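Below is a structure I'd like to ask you about.
Then we have chain A:
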Amino acid sequence: MWVAALIAITLLGAGVVFLAPNRYAGKLAAGISAVPALISVYMYWVYLTQYGGTGNALLSPGDIAFSQQIPWISLGGLEVSYYVGLDGVSMPLLALTTILTTLALVSAWTPIDERQSQFYGLMLLMEVSLIGVFSALDFFLWFVFWEGVLIPMYLLIGVWGGPRRKYAAIKFFVYTNVASLVMFAGLFALVFATDLTSLALPAMAEAFRNASGLPTVAGINLMTLSFVMMFFGFAVKVPVFPLHTWLPDAHVEAPTPVSVMLAGVLLKMGTYALLRFNFTMLADTARQLAVPLAIVGVVSVIYGAMLALAQRDLKRIVAYSSISSMGYVILGLVAFTPHGMGGATFQMISHGLISGLMFMSVGVIYNTTHTRMVGDMSGLADRMPWTVGIFVAAAFGYMGLPLMSGFAAEYLVFLGSFDAATLGGAAPVLTALAMFGIVVVAGYLLWAMQRTLFGPFAIETDYDVGPAAFHDVAPLAVLLLLVIALGVAPDLSYDMIQHSISPVLDLGGGA
Partner candidate 1 sequence: MIPAETYLLLSAAVFCIGLFGILTRRNALIFLMSVELMLNAANINFVAFSLQHGNLTGQVFALFGMALAAAEVAIGIGIILVLYRNFTDVDVTKATTMRW
Partner candidate 2 sequence: MAQLPSWMGLAPALALGLASLVLLLSDSIDPDTTNTPALAGISVVGSLVALASAVGFIIGGTGVPTSEGGQGTPVLFGGQLVVDQMALFFMVIVASVTALVVLASYDYVSEHSYQAEFFALVMLSATGMTLLSAANSLATAFVALELVSLPSYALVAFLKKNRGGVEAGLKYFLIGAVSSAVLAYGISLVYAATGVLRFDGIATAISSGTIQTIVDGSVQAQSGEPAVPMSILGVGILMVIGGVAFKTAAVPFHFWAPEAYEGAPAPISGFLSSASKAAGFVLAFRVFAVAFPIGDLLATGGAINWVVAFQILAIATMFIGNFAAATQEKVKRMLAYSSVGHAGYVLIGLAAVSASGEGLSFSISAGMSHLLVYGFMNTGAFLFIALAEYWGVGRRFEDYNGLGKEAPVACAAMTVFLFSLAGLPIGGGFFSKFYLFQATLNVGAWSLAAALIINSALSLFYYSRVVKAMWIEEPTGERSIDSYPMGLYTAVVGAAIVTFLLVPGFNQVSEIAFQAAQLL
(Lines give C-alpha, C1' and ligand atoms only; values in the text may rest on other atoms or scores of the structure.)
Protein backbone atom coordinates (compact mmCIF):
# COMPACT_ATOMS: atom_id res chain seq x y z
CA MET A 1 0.00 0.00 0.00
CA TRP A 2 2.78 2.39 0.91
CA VAL A 3 4.57 1.91 -2.36
CA ALA A 4 1.35 2.22 -4.30
CA ALA A 5 0.66 5.44 -2.44
CA LEU A 6 4.09 6.76 -3.34
CA ILE A 7 3.54 5.96 -6.98
CA ALA A 8 0.02 7.29 -7.06
CA ILE A 9 0.83 10.54 -5.32
CA THR A 10 3.79 11.22 -7.52
CA LEU A 11 1.91 10.33 -10.67
CA LEU A 12 -0.98 12.50 -9.70
CA GLY A 13 1.44 15.26 -8.85
CA ALA A 14 3.04 14.97 -12.26
CA GLY A 15 -0.36 15.42 -13.84
CA VAL A 16 -1.11 18.46 -11.73
CA VAL A 17 2.25 20.00 -12.52
CA PHE A 18 1.76 19.43 -16.25
CA LEU A 19 -1.36 21.52 -16.04
CA ALA A 20 0.05 24.16 -13.74
CA PRO A 21 1.13 27.52 -15.09
CA ASN A 22 4.85 27.81 -15.74
CA ARG A 23 5.38 30.39 -13.03
CA TYR A 24 4.28 28.17 -10.20
CA ALA A 25 5.33 24.82 -11.57
CA GLY A 26 8.69 24.73 -9.84
CA LYS A 27 7.52 25.48 -6.37
CA LEU A 28 4.47 23.30 -6.82
CA ALA A 29 6.54 20.38 -8.02
CA ALA A 30 9.00 20.68 -5.19
CA GLY A 31 6.15 20.85 -2.74
CA ILE A 32 4.45 17.84 -4.22
CA SER A 33 7.64 15.82 -4.35
CA ALA A 34 8.25 16.56 -0.71
CA VAL A 35 5.28 14.31 0.06
CA PRO A 36 6.78 11.10 -1.33
CA ALA A 37 10.11 12.15 0.13
CA LEU A 38 8.64 12.44 3.59
CA ILE A 39 6.66 9.27 3.18
CA SER A 40 9.75 7.38 2.15
CA VAL A 41 11.69 8.80 5.06
CA TYR A 42 8.93 7.58 7.31
CA MET A 43 9.03 4.19 5.61
CA TYR A 44 12.79 4.19 6.10
CA TRP A 45 12.33 4.86 9.75
CA VAL A 46 9.75 2.16 10.06
CA TYR A 47 12.06 -0.24 8.27
CA LEU A 48 15.02 0.73 10.41
CA THR A 49 13.13 0.22 13.63
CA GLN A 50 10.79 -2.63 12.81
CA TYR A 51 12.15 -4.68 9.93
CA GLY A 52 15.79 -4.61 10.97
CA GLY A 53 16.45 -8.26 10.30
CA THR A 54 14.50 -8.70 7.11
CA GLY A 55 16.26 -10.73 4.48
CA ASN A 56 16.60 -10.38 0.78
CA ALA A 57 13.48 -9.62 -1.22
CA LEU A 58 14.40 -12.18 -3.83
CA LEU A 59 15.61 -14.95 -1.62
CA SER A 60 13.41 -14.79 1.44
CA PRO A 61 10.24 -13.27 0.04
CA GLY A 62 8.02 -14.38 2.87
CA ASP A 63 8.67 -11.39 5.06
CA ILE A 64 9.20 -8.40 2.83
CA ALA A 65 8.46 -4.93 4.02
CA PHE A 66 5.70 -2.95 2.38
CA SER A 67 4.89 -5.77 -0.04
CA GLN A 68 1.76 -5.99 -2.11
CA GLN A 69 0.82 -8.37 -4.88
CA ILE A 70 -2.06 -8.16 -7.35
CA PRO A 71 -2.37 -10.45 -10.41
CA TRP A 72 -2.08 -8.57 -13.66
CA ILE A 73 -1.44 -10.43 -16.89
CA SER A 74 -1.10 -14.02 -17.88
CA LEU A 75 0.90 -14.43 -21.06
CA GLY A 76 1.11 -17.88 -22.48
CA GLY A 77 1.59 -19.50 -19.12
CA LEU A 78 3.64 -16.70 -17.61
CA GLU A 79 1.97 -15.04 -14.69
CA VAL A 80 2.67 -11.36 -14.33
CA SER A 81 1.56 -9.41 -11.32
CA TYR A 82 1.77 -6.04 -9.70
CA TYR A 83 4.19 -7.08 -7.02
CA VAL A 84 6.18 -4.61 -4.97
CA GLY A 85 8.15 -4.70 -1.78
CA LEU A 86 11.29 -3.37 -0.19
CA ASP A 87 14.30 -4.86 1.49
CA GLY A 88 17.48 -3.43 2.89
CA VAL A 89 18.93 -2.91 -0.55
CA SER A 90 16.02 -1.15 -2.15
CA MET A 91 14.84 0.83 0.85
CA PRO A 92 17.85 3.18 0.95
CA LEU A 93 17.78 3.52 -2.81
CA LEU A 94 14.13 4.44 -2.69
CA ALA A 95 14.75 7.05 -0.04
CA LEU A 96 17.69 8.34 -2.05
CA THR A 97 15.46 8.68 -5.07
CA THR A 98 12.70 10.61 -3.41
CA ILE A 99 14.99 12.89 -1.44
CA LEU A 100 17.28 13.60 -4.34
CA THR A 101 14.32 14.33 -6.59
CA THR A 102 13.00 16.94 -4.23
CA LEU A 103 16.38 18.57 -3.93
CA ALA A 104 16.94 18.42 -7.67
CA LEU A 105 13.60 20.08 -8.21
CA VAL A 106 14.57 22.90 -5.90
CA SER A 107 17.90 23.24 -7.63
CA ALA A 108 16.03 23.60 -10.90
CA TRP A 109 14.34 26.83 -9.90
CA THR A 110 17.21 28.98 -11.06
CA PRO A 111 18.41 27.33 -14.27
CA ILE A 112 15.11 26.23 -15.79
CA ASP A 113 13.46 29.26 -17.32
CA GLU A 114 11.24 27.92 -20.06
CA ARG A 115 8.46 25.34 -20.34
CA GLN A 116 8.66 24.85 -16.60
CA SER A 117 5.48 22.92 -16.15
CA GLN A 118 6.60 20.35 -18.67
CA PHE A 119 10.03 20.14 -17.10
CA TYR A 120 8.79 19.58 -13.60
CA GLY A 121 6.05 17.27 -14.79
CA LEU A 122 8.58 15.09 -16.55
CA MET A 123 10.85 15.09 -13.51
CA LEU A 124 8.00 13.82 -11.39
CA LEU A 125 7.10 11.29 -14.03
CA MET A 126 10.65 10.07 -13.90
CA GLU A 127 10.44 9.84 -10.15
CA VAL A 128 7.42 7.60 -10.51
CA SER A 129 9.39 5.21 -12.64
CA LEU A 130 12.40 5.33 -10.36
CA ILE A 131 10.28 4.51 -7.35
CA GLY A 132 8.87 1.66 -9.36
CA VAL A 133 12.25 0.35 -10.42
CA PHE A 134 13.49 0.07 -6.88
CA SER A 135 10.34 -1.40 -5.44
CA ALA A 136 9.03 -3.71 -8.15
CA LEU A 137 9.38 -7.40 -7.44
CA ASP A 138 7.88 -8.62 -10.67
CA PHE A 139 10.01 -8.59 -13.74
CA PHE A 140 7.43 -7.10 -16.06
CA LEU A 141 6.43 -4.41 -13.68
CA TRP A 142 10.06 -3.69 -13.08
CA PHE A 143 10.80 -3.52 -16.78
CA VAL A 144 7.89 -1.20 -17.41
CA PHE A 145 9.33 1.21 -14.89
CA TRP A 146 12.86 0.60 -16.07
CA GLU A 147 11.98 1.67 -19.55
CA GLY A 148 9.63 4.29 -18.24
CA VAL A 149 12.60 6.20 -16.89
CA LEU A 150 14.06 6.64 -20.30
CA ILE A 151 11.34 8.63 -21.98
CA PRO A 152 11.24 11.52 -19.50
CA MET A 153 15.01 11.45 -19.38
CA TYR A 154 15.25 11.62 -23.14
CA LEU A 155 13.01 14.65 -23.26
CA LEU A 156 14.61 16.30 -20.27
CA ILE A 157 18.02 16.14 -21.86
CA GLY A 158 16.73 16.87 -25.30
CA VAL A 159 14.58 19.88 -24.54
CA TRP A 160 16.36 21.61 -21.70
CA GLY A 161 19.92 20.54 -22.43
CA GLY A 162 23.00 22.29 -23.72
CA PRO A 163 24.13 22.99 -27.25
CA ARG A 164 24.63 19.37 -28.29
CA ARG A 165 21.58 18.15 -26.44
CA LYS A 166 19.95 16.47 -29.41
CA TYR A 167 22.90 14.26 -30.12
CA ALA A 168 23.35 13.48 -26.45
CA ALA A 169 19.69 12.73 -25.90
CA ILE A 170 19.29 10.38 -28.77
CA LYS A 171 22.57 8.67 -28.01
CA PHE A 172 21.53 8.10 -24.44
CA PHE A 173 18.12 6.95 -25.48
CA VAL A 174 19.10 4.53 -28.19
CA TYR A 175 22.20 3.22 -26.44
CA THR A 176 20.46 2.40 -23.22
CA ASN A 177 17.49 0.98 -25.01
CA VAL A 178 19.60 -1.30 -27.12
CA ALA A 179 21.22 -2.44 -23.94
CA SER A 180 17.82 -3.08 -22.37
CA LEU A 181 16.83 -5.17 -25.33
CA VAL A 182 19.94 -7.28 -25.12
CA MET A 183 19.38 -7.76 -21.42
CA PHE A 184 15.75 -8.58 -22.07
CA ALA A 185 16.64 -11.16 -24.67
CA GLY A 186 19.24 -12.72 -22.44
CA LEU A 187 16.92 -12.93 -19.49
CA PHE A 188 14.06 -14.41 -21.42
CA ALA A 189 16.22 -16.98 -23.11
CA LEU A 190 16.76 -18.24 -19.60
CA VAL A 191 13.15 -17.81 -18.54
CA PHE A 192 11.95 -20.03 -21.35
CA ALA A 193 14.68 -22.53 -20.79
CA THR A 194 13.61 -23.04 -17.21
CA ASP A 195 9.85 -23.41 -17.65
CA LEU A 196 9.00 -20.56 -15.37
CA THR A 197 5.36 -19.89 -14.76
CA SER A 198 5.74 -16.62 -12.92
CA LEU A 199 7.77 -13.57 -13.57
CA ALA A 200 7.96 -12.58 -9.93
CA LEU A 201 11.61 -11.94 -9.14
CA PRO A 202 11.74 -14.40 -6.23
CA ALA A 203 10.31 -17.11 -8.46
CA MET A 204 12.86 -16.29 -11.12
CA ALA A 205 15.66 -16.38 -8.62
CA GLU A 206 14.63 -19.79 -7.45
CA ALA A 207 14.12 -21.17 -10.91
CA PHE A 208 17.48 -19.94 -12.15
CA ARG A 209 19.21 -21.24 -9.10
CA ASN A 210 17.79 -24.69 -9.60
CA ALA A 211 18.11 -24.67 -13.37
CA SER A 212 19.85 -27.68 -14.76
CA GLY A 213 20.40 -29.25 -18.11
CA LEU A 214 20.31 -25.96 -19.91
CA PRO A 215 21.05 -26.02 -23.60
CA THR A 216 24.27 -24.70 -25.01
CA VAL A 217 24.31 -22.06 -27.70
CA ALA A 218 27.38 -22.00 -29.91
CA GLY A 219 29.26 -24.03 -27.36
CA ILE A 220 28.46 -21.69 -24.48
CA ASN A 221 26.16 -22.69 -21.70
CA LEU A 222 22.94 -20.75 -21.92
CA MET A 223 23.36 -19.60 -18.34
CA THR A 224 26.69 -18.03 -19.13
CA LEU A 225 25.40 -16.51 -22.32
CA SER A 226 22.40 -15.03 -20.58
CA PHE A 227 24.60 -13.75 -17.82
CA VAL A 228 26.84 -12.00 -20.29
CA MET A 229 23.92 -10.51 -22.18
CA MET A 230 22.33 -9.27 -19.00
CA PHE A 231 25.60 -7.93 -17.75
CA PHE A 232 26.03 -6.08 -20.99
CA GLY A 233 22.57 -4.65 -20.70
CA PHE A 234 23.04 -3.41 -17.19
CA ALA A 235 26.65 -2.41 -17.63
CA VAL A 236 25.65 0.17 -20.19
CA LYS A 237 23.49 1.77 -17.60
CA VAL A 238 26.11 1.70 -14.88
CA PRO A 239 28.19 2.46 -17.06
CA VAL A 240 31.24 0.30 -17.30
CA PHE A 241 34.16 0.61 -19.66
CA PRO A 242 33.87 0.35 -22.67
CA LEU A 243 30.13 0.91 -22.65
CA HIS A 244 30.25 4.33 -21.11
CA THR A 245 30.46 6.78 -23.96
CA TRP A 246 26.87 7.92 -23.75
CA LEU A 247 27.42 9.15 -20.24
CA PRO A 248 29.77 12.12 -20.67
CA ASP A 249 27.68 13.47 -23.50
CA ALA A 250 24.45 13.04 -21.61
CA HIS A 251 25.85 14.59 -18.45
CA VAL A 252 27.43 17.53 -20.12
CA GLU A 253 24.38 18.41 -22.11
CA ALA A 254 21.75 17.72 -19.49
CA PRO A 255 20.59 20.61 -17.33
CA THR A 256 21.90 20.47 -13.79
CA PRO A 257 18.88 18.93 -12.05
CA VAL A 258 18.77 16.25 -14.68
CA SER A 259 22.46 15.52 -14.30
CA VAL A 260 21.83 15.19 -10.63
CA MET A 261 19.18 12.60 -11.21
CA LEU A 262 21.18 10.89 -13.90
CA ALA A 263 24.27 10.48 -11.81
CA GLY A 264 22.51 10.23 -8.51
CA VAL A 265 19.88 7.67 -9.27
CA LEU A 266 19.84 6.48 -12.86
CA LEU A 267 23.29 4.97 -12.75
CA LYS A 268 22.27 3.09 -9.65
CA MET A 269 19.51 1.44 -11.59
CA GLY A 270 22.25 -0.39 -13.45
CA THR A 271 24.13 -1.54 -10.40
CA TYR A 272 20.93 -2.31 -8.56
CA ALA A 273 19.83 -4.48 -11.44
CA LEU A 274 23.23 -6.14 -11.58
CA LEU A 275 22.93 -6.96 -7.93
CA ARG A 276 19.39 -8.26 -8.26
CA PHE A 277 19.73 -10.17 -11.48
CA ASN A 278 23.29 -11.09 -12.27
CA PHE A 279 24.61 -11.39 -8.77
CA THR A 280 21.59 -12.78 -6.97
CA MET A 281 19.71 -14.79 -9.54
CA LEU A 282 22.79 -16.01 -11.36
CA ALA A 283 25.11 -16.00 -8.40
CA ASP A 284 26.93 -19.17 -9.41
CA THR A 285 27.77 -17.85 -12.83
CA ALA A 286 28.82 -14.57 -11.32
CA ARG A 287 31.22 -16.38 -9.04
CA GLN A 288 32.69 -18.23 -11.97
CA LEU A 289 33.16 -15.08 -13.96
CA ALA A 290 34.33 -13.05 -11.00
CA VAL A 291 37.86 -12.36 -12.17
CA PRO A 292 37.00 -11.02 -15.63
CA LEU A 293 34.20 -8.96 -14.15
CA ALA A 294 36.48 -7.58 -11.50
CA ILE A 295 38.96 -6.64 -14.21
CA VAL A 296 36.19 -4.79 -15.98
CA GLY A 297 35.45 -2.95 -12.76
CA VAL A 298 39.06 -2.08 -12.10
CA VAL A 299 39.63 -0.90 -15.63
CA SER A 300 36.55 1.29 -15.27
CA VAL A 301 37.95 2.80 -12.13
CA ILE A 302 41.29 3.69 -13.62
CA TYR A 303 40.03 4.50 -17.07
CA GLY A 304 37.28 6.79 -15.84
CA ALA A 305 39.67 8.54 -13.50
CA MET A 306 42.31 9.01 -16.17
CA LEU A 307 39.76 10.43 -18.58
CA ALA A 308 38.49 12.78 -15.94
CA LEU A 309 42.05 14.00 -15.66
CA ALA A 310 42.04 14.95 -19.32
CA GLN A 311 38.88 17.06 -19.20
CA ARG A 312 38.47 20.78 -18.92
CA ASP A 313 34.71 20.92 -18.44
CA LEU A 314 33.78 20.61 -14.77
CA LYS A 315 30.71 18.59 -15.57
CA ARG A 316 32.66 16.27 -17.80
CA ILE A 317 35.16 15.75 -15.02
CA VAL A 318 32.44 14.70 -12.64
CA ALA A 319 30.83 12.60 -15.33
CA TYR A 320 33.95 10.59 -15.97
CA SER A 321 34.62 10.28 -12.30
CA SER A 322 31.21 8.65 -12.00
CA ILE A 323 32.45 5.91 -14.26
CA SER A 324 35.36 5.54 -11.94
CA SER A 325 33.19 5.40 -8.85
CA MET A 326 30.83 2.88 -10.32
CA GLY A 327 33.78 0.65 -11.06
CA TYR A 328 34.16 0.20 -7.32
CA VAL A 329 30.62 -1.09 -7.20
CA ILE A 330 31.42 -3.78 -9.72
CA LEU A 331 34.54 -4.74 -7.82
CA GLY A 332 32.59 -4.96 -4.59
CA LEU A 333 29.81 -7.01 -6.10
CA VAL A 334 32.04 -9.66 -7.62
CA ALA A 335 33.80 -10.12 -4.32
CA PHE A 336 30.82 -11.95 -2.84
CA THR A 337 31.84 -11.01 0.65
CA PRO A 338 29.70 -9.24 3.24
CA HIS A 339 31.69 -6.05 3.07
CA GLY A 340 32.30 -6.28 -0.66
CA MET A 341 28.69 -6.57 -1.69
CA GLY A 342 27.47 -4.46 1.17
CA GLY A 343 30.04 -1.83 0.44
CA ALA A 344 29.11 -1.87 -3.21
CA THR A 345 25.50 -1.26 -2.32
CA PHE A 346 26.49 1.40 0.14
CA GLN A 347 28.58 2.98 -2.58
CA MET A 348 25.42 3.23 -4.69
CA ILE A 349 23.81 5.33 -2.02
CA SER A 350 26.92 7.26 -1.24
CA HIS A 351 27.78 8.02 -4.81
CA GLY A 352 24.19 8.98 -5.42
CA LEU A 353 24.47 11.63 -2.77
CA ILE A 354 27.97 12.81 -3.53
CA SER A 355 27.72 12.92 -7.30
CA GLY A 356 24.36 14.65 -6.95
CA LEU A 357 26.04 17.14 -4.69
CA MET A 358 28.91 17.63 -7.10
CA PHE A 359 26.68 18.18 -10.08
CA MET A 360 24.51 20.53 -8.11
CA SER A 361 27.51 22.54 -7.00
CA VAL A 362 28.82 22.75 -10.54
CA GLY A 363 25.35 23.80 -11.56
CA VAL A 364 25.21 26.59 -9.02
CA ILE A 365 28.55 27.86 -10.27
CA TYR A 366 27.37 27.60 -13.83
CA ASN A 367 24.18 29.46 -13.06
CA THR A 368 26.30 32.35 -11.94
CA THR A 369 29.24 32.28 -14.31
CA HIS A 370 27.64 30.67 -17.36
CA THR A 371 30.73 28.67 -18.00
CA ARG A 372 32.02 25.38 -16.77
CA MET A 373 35.40 25.44 -18.41
CA VAL A 374 38.23 25.16 -15.94
CA GLY A 375 40.36 27.67 -17.78
CA ASP A 376 37.65 30.29 -18.06
CA MET A 377 37.47 31.36 -14.47
CA SER A 378 39.46 31.52 -11.30
CA GLY A 379 39.09 32.64 -7.74
CA LEU A 380 35.38 32.03 -7.40
CA ALA A 381 35.84 31.47 -3.69
CA ASP A 382 36.15 35.21 -3.41
CA ARG A 383 32.64 35.83 -4.66
CA MET A 384 30.60 32.83 -3.62
CA PRO A 385 32.20 31.54 -0.41
CA TRP A 386 29.45 29.20 0.77
CA THR A 387 28.99 27.56 -2.58
CA VAL A 388 32.70 27.06 -2.93
CA GLY A 389 32.93 25.80 0.61
CA ILE A 390 30.36 23.14 -0.10
CA PHE A 391 31.98 22.39 -3.43
CA VAL A 392 35.28 21.76 -1.67
CA ALA A 393 33.56 19.57 0.89
CA ALA A 394 31.83 17.66 -1.86
CA ALA A 395 35.05 17.20 -3.75
CA PHE A 396 36.75 15.83 -0.68
CA GLY A 397 33.79 13.57 -0.21
CA TYR A 398 34.36 12.35 -3.71
CA MET A 399 38.03 11.79 -2.96
CA GLY A 400 36.99 9.54 -0.12
CA LEU A 401 37.60 11.73 2.88
CA PRO A 402 36.94 9.77 6.06
CA LEU A 403 33.78 10.54 7.96
CA MET A 404 32.05 11.20 4.69
CA SER A 405 30.05 8.45 3.07
CA GLY A 406 32.37 7.96 0.12
CA PHE A 407 35.20 6.78 2.29
CA ALA A 408 33.03 4.33 4.13
CA ALA A 409 31.75 2.88 0.87
CA GLU A 410 35.12 2.61 -0.78
CA TYR A 411 36.85 1.30 2.27
CA LEU A 412 34.22 -1.37 2.75
CA VAL A 413 34.49 -2.36 -0.88
CA PHE A 414 38.24 -2.65 -0.62
CA LEU A 415 38.01 -4.52 2.62
CA GLY A 416 35.54 -6.90 1.05
CA SER A 417 37.43 -7.49 -2.14
CA PHE A 418 40.95 -7.67 -0.78
CA ASP A 419 40.60 -11.28 0.26
CA ALA A 420 37.60 -12.24 -1.83
CA ALA A 421 37.54 -15.96 -2.35
CA THR A 422 35.96 -15.51 -5.76
CA LEU A 423 38.95 -13.60 -7.00
CA GLY A 424 41.57 -15.90 -5.51
CA GLY A 425 45.14 -14.72 -5.70
CA ALA A 426 44.17 -11.85 -7.95
CA ALA A 427 42.09 -10.26 -5.20
CA PRO A 428 44.78 -8.17 -3.49
CA VAL A 429 46.31 -7.09 -6.78
CA LEU A 430 43.02 -6.04 -8.33
CA THR A 431 41.96 -4.26 -5.18
CA ALA A 432 45.23 -2.41 -4.96
CA LEU A 433 44.93 -1.36 -8.58
CA ALA A 434 41.42 -0.13 -8.02
CA MET A 435 42.55 1.83 -5.02
CA PHE A 436 44.85 3.85 -7.20
CA GLY A 437 41.68 5.57 -8.29
CA ILE A 438 41.72 7.51 -5.04
CA VAL A 439 44.98 9.14 -6.06
CA VAL A 440 43.85 10.09 -9.53
CA VAL A 441 40.53 11.39 -8.31
CA ALA A 442 42.37 13.65 -5.92
CA GLY A 443 44.56 14.76 -8.79
CA TYR A 444 41.86 16.00 -11.10
CA LEU A 445 39.54 17.40 -8.49
CA LEU A 446 42.28 19.30 -6.73
CA TRP A 447 43.58 20.57 -10.02
CA ALA A 448 40.17 21.74 -11.11
CA MET A 449 39.48 23.38 -7.77
CA GLN A 450 42.79 25.16 -7.71
CA ARG A 451 42.19 26.58 -11.15
CA THR A 452 38.57 27.59 -10.80
CA LEU A 453 37.85 28.27 -7.17
CA PHE A 454 41.10 29.72 -5.93
CA GLY A 455 43.69 32.18 -6.99
CA PRO A 456 42.95 35.78 -7.98
CA PHE A 457 39.36 36.32 -9.02
CA ALA A 458 39.11 36.51 -12.80
CA ILE A 459 36.40 35.68 -15.24
CA GLU A 460 35.34 37.16 -18.50
CA THR A 461 31.62 37.49 -18.26
CA ASP A 462 28.91 40.08 -18.50
CA TYR A 463 27.08 38.51 -15.63
CA ASP A 464 27.32 39.69 -12.10
CA VAL A 465 29.14 37.00 -10.18
CA GLY A 466 27.89 37.00 -6.64
CA PRO A 467 26.72 34.63 -3.93
CA ALA A 468 24.11 32.13 -4.97
CA ALA A 469 20.52 32.35 -3.80
CA PHE A 470 19.51 30.58 -0.64
CA HIS A 471 17.37 28.07 -2.47
CA ASP A 472 20.36 27.18 -4.59
CA VAL A 473 22.64 26.49 -1.67
CA ALA A 474 20.11 24.86 0.64
CA PRO A 475 19.87 21.59 -1.31
CA LEU A 476 23.64 21.42 -1.34
CA ALA A 477 23.76 21.79 2.39
CA VAL A 478 21.14 19.10 2.89
CA LEU A 479 23.05 16.70 0.70
CA LEU A 480 26.31 17.49 2.43
CA LEU A 481 24.74 16.78 5.78
CA LEU A 482 23.46 13.46 4.52
CA VAL A 483 26.89 12.60 3.16
CA ILE A 484 28.51 13.39 6.48
CA ALA A 485 25.79 11.60 8.44
CA LEU A 486 26.32 8.43 6.45
CA GLY A 487 30.05 8.83 6.76
CA VAL A 488 29.96 9.15 10.50
CA ALA A 489 27.30 6.51 10.99
CA PRO A 490 27.27 4.20 7.96
CA ASP A 491 25.08 1.78 9.84
CA LEU A 492 22.11 4.05 9.24
CA SER A 493 22.00 2.27 5.90
CA TYR A 494 24.76 -0.25 5.97
CA ASP A 495 23.24 -2.46 8.59
CA MET A 496 20.04 -3.04 6.68
CA ILE A 497 22.00 -3.45 3.48
CA GLN A 498 24.14 -6.13 5.02
CA HIS A 499 21.18 -7.95 6.41
CA SER A 500 19.68 -8.08 2.98
CA ILE A 501 22.94 -9.01 1.33
CA SER A 502 23.81 -11.91 3.53
CA PRO A 503 21.21 -14.29 2.01
CA VAL A 504 22.88 -13.69 -1.34
CA LEU A 505 26.19 -14.73 0.11
CA ASP A 506 24.68 -17.82 1.63
CA LEU A 507 23.70 -19.09 -1.79
CA GLY A 508 25.73 -22.13 -2.80
CA GLY A 509 28.95 -21.44 -4.60
CA GLY A 510 30.97 -22.95 -1.81
CA ALA A 511 31.06 -19.72 0.16
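The rule is simple: contacts are C-beta pairs under 8 Å (C-beta built on N, C-alpha and C of every residue); 3 or more make two chains touch, one makes a residue touch a chain; residues count from 1.
On how the list was made: all candidates are chains of the complex that A comes from, given by their letters.
These figures come from a predicted structure and were not determined experimentally.
Asks: Sort out for me which candidate, 1 or 2, comes into contact with chain A in this complex.
Replies: Looking at every copy, the candidate touching chain A is 2.
Asks: Within the complex, which stretch of chain A touches candidate 2?
Replies: Going by the criterion above, the answer is residues 72-76, 78, 115, 118, 143-144, 147-148, 150-151, 154-155, 158-159, 165-166, 169-170, 173-174, 177-178, 181-182, 184-185, 188-189, 192, 217.
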